[in-house]
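Of the protein chains in this complex, all but one are displayed in their positions.
And then subunit A:
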Amino acid sequence: MTYDGFPPFISAQLHYLINHFAHPVRVEQAWSGSKYSNTLDRFTLLIPYCLDTIKWDVIYNAEFPHAPPDIIFGPEDEDFHPFYNESGGEGDSRSIKNSLATWNNKDPTRLLALIWELRDQYMSYQRKRVGEVDDDRLKFEICTMLSREGIEMHMSSGVEKPEEVKFAVPLMDMNINKMVVGCPWRHPQKISLQVIYPVNRKYVSAPSAPHLKLMSTPALKSLFSVDDVKLPPWLDGMCMAEYLPHLEEALERQVSEAVSLIEVRRRFIEALAPLFGRPIETDSVFYRKSMFFVASGAFSFLVLFFLSTQFPKQQPSLMLQSSMYFNSQGMPIKSPLLTDYPWSPRWEHSQMAERTFEFLVDESVNFKKYCNEAQLQQNQH
């Protein structure tokens, strides 16, 4: 990611921020503060917070490069004044004020330090807001949840929106990265639970279950999809303190199972080799994808196997790609995704391989016809 158009002193700080911040920060847009110049000196940062993002505008001034940037927070956060906080409580405005007073535009780390501090302050501010909500049940939940580390919370209030409090609860102490041989992930993969409580200012005898959603860092889906997880039921009268260990136990089991499925996928791909030849390329960490090269007489083509995280319950999807037939842009002709052929998850790997092979022997005739027809159609144009 390069951001052209920024003067070097801003560019260096921005790059450092993006490459080193503990959360993936992105720039949404950038613009120039001056009507007479194209030099970019302002941008909107998208900062992950509470399993969502907050948007802050960072305002430099290209004509006054030694001055620290101004930060403009979102419209919902009119009461967030990190520069004017009373001292005490979590986070102190002094260090921010200090940072701004001694701003060094030649130091590429300063923007990151500033944003980090502000985000910390923001967390405290949200915590305070949530703590002030007059809802007994919520107060109880917060109380019992806070012993967990790393919880972020957010209070949303808007004119049209109902008041609700959102929690992002990191789950499981498992080091998932360590469980994967050859793990390519640069960051630790984490699963969190998003919990949303509607705010009830009146007394409610039987509070309803909060809205729950599992979320994960994106790279985890090569191994395991949180969408496939069936959340344990929330029983009447339950509270987070009871629910979370339940959920974590179930998740740990499922993640362990997902890790063991890596080996299952690997063995299947290995079982394909005697029939389909050595694969051309295989993702040899997660074994989700493998490509083979086969021929039916002079008609040769590539076969791409896609294995989902639900393999072998879910059979592989196949895609065939011609080596000899091309469309008008010169791209090889591909088959649609083939997902319906004889399959049973209870077969031995060798039998799965044989039956898939037999299917493909027959299917190659169809594919050849398909390629021929596609070509004919083009020749007619």
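Note that contacts are C-beta pairs under 8 Å (C-beta built on N, C-alpha and C of every residue); 3 or more make two chains touch, one makes a residue touch a chain; residues count from 1.
Convention: contacts and distances are computed from a predicted model.
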- Message: For the chain not present in this complex, what protein name does its UniProt entry give, out of "Cell cycle checkpoint", "MIP18 family-like domain-containing protein", "ATP synthase subunit a" or "BRISC and BRCA1-A complex member 1"?
- Response: "BRISC and BRCA1-A complex member 1"
- Option touching the unshown chain, where A:Gly150, A:Pro188 or A:Gly277 are the choices: A:Gly277
- Decide which residue listed in A:Ala12, A:Met240 or A:Leu304 touches the omitted chain of the complex. A:Leu304
- Touching the hidden chain, out of A:Pro75, A:Pro162, A:Gly237 or A:Gly330, is A:Gly330
- Message: Can you tell me which of A:Ser157, A:Ser208, A:Ser260 or A:Gln378 touches the chain that was removed from the display?
- Response: A:Gln378
- Query: Hey, which subunit A residues sit against the chain that's not shown?
  - Reply: 181-184, 262, 266, 269-270, 273-285, 287, 289, 291-298, 300, 302, 304, 319, 321, 323-326, 329-332, 354, 357-358, 360-361, 364, 375, 378-379
